[in-house]
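Let me begin by handing over the structure; questions about it come next.
Heads up, one of the protein chains got dropped from this complex, but the rest are sitting where they should.
Here is subunit A:
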Amino acid sequence: MEKVMSNKLVIALYVLPSLLLLLAVIYVPIVLTGYYGLNQWNGIGPMTFVGLDNYQHLFTDTAFWQSAWHSLLLALFSGVSLIGYLVIAMILSGNIKGANLLRKIYLIPMLLSSVAIAQLWLKMYHPTNGVLNSLLASLGVHNPPEWLANPSLVLPALFIPIIWQYAGFYILIYYAGLKNIPETLVEAARIDGASAWQIATRIKLPLLREVINVTIILSIVGSLKYFDLIYVMTDGGPNGASEVMASYMYHQAFRSFDFGYGSATAFALLLICLVATWLIRKATASGDTIQYS
């Protein structure tokens, strides 16, 4: 038994292909990204080693910090919207008829490609023929806004489809977590005369804490590296008003052919995501385990 289950050849055969792929496609590139960031390079010609120049430039690059600010706004916005999702999931998990069907309906946008969603919402926001402005026009609004062309409206206008896309996902996660809470606990509290509010805040929320922590990390880190929808809908425009970190990196590398600087940006993005994960873990793990008495 022991011998069969520690057969070195078999282990190597089972593990090495995936491990090599993981190293080649994820770990080696990450090291290279950090290294490219130390060079000036157009992607094709020779690399010139410039030390920390790119990283220094990043610190003083207002366009980068503006994009980082937009990413942060999206992260905050997503973080806050989790509260709404949690409320919906709580209602949904309260033995509501049709809960199964409803949470499946909520999930549908999440299954579609960002390109399809982006194209659909581009049409929704179309200045003259979009749903939004058609409705505004029929209500008598004469100069409805050009949502995506207006620098002060473009970010909120982009956040709405993102919310629309992910709502079902987070509701589903919370719902699954809530369904894992043993019915007996809730029942016991109810018999003791606890109100719905008390049951939700004193019993369900603490028990859901791990799940909530995971969703906070998912939504904040996901927002920090968010790319697809914004790239397709506005490409960071107008005039950088909706540029986020990932799109800024993409533009530097694949449009300006500044691969060195793009890599420095990509490496910064990686560090920011890892630090954010670490900070959230730290912040959410600080409390003691909850006592029920």
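Structure notes:
Note that contacts are C-beta pairs under 8 Å (C-beta built on N, C-alpha and C of every residue); 3 or more make two chains touch, one makes a residue touch a chain; residues count from 1.
To be clear about the criterion, contacts and distances are computed from a predicted model.
Look at the chain that isn't drawn here: its UniProt entry, checked against "Disulfide reductase", "Cytochrome ubiquinol oxidase subunit I", "Sugar ABC transporter permease" or "Intracellular sulfur oxidation protein DsrF", names it "Sugar ABC transporter permease". The hidden chain makes contact, of the residues A:H57, A:R209 or A:K225, with A:K225.
Within the complete assembly, A:C273 is the residue of A:I181, A:L205 or A:C273 that touches the hidden chain.
Contact with the omitted chain, checked across A:L19, A:A63 or A:V141, is made by A:L19. Across the entire complex, the residue among A:A63, A:I105, A:V141 or A:A285 in touch with the chain not shown is A:I105.
Although one chain is hidden here, its contacts on subunit A can still be listed: residues 1-2, 4-8, 10-11, 13-15, 17-19, 21-30, 32-33, 36, 43, 88, 91-92, 94-96, 102-116, 119-121, 123-124, 128-129, 131, 134-135, 138, 164, 167-169, 172-173, 175-177, 183-184, 186-187, 190, 193-196, 199, 211, 214-215, 217-218, 221, 225, 227-228, 232, 246, 249-250, 253-254, 259, 262-263, 266-267, 269-270, 273-274, 277.
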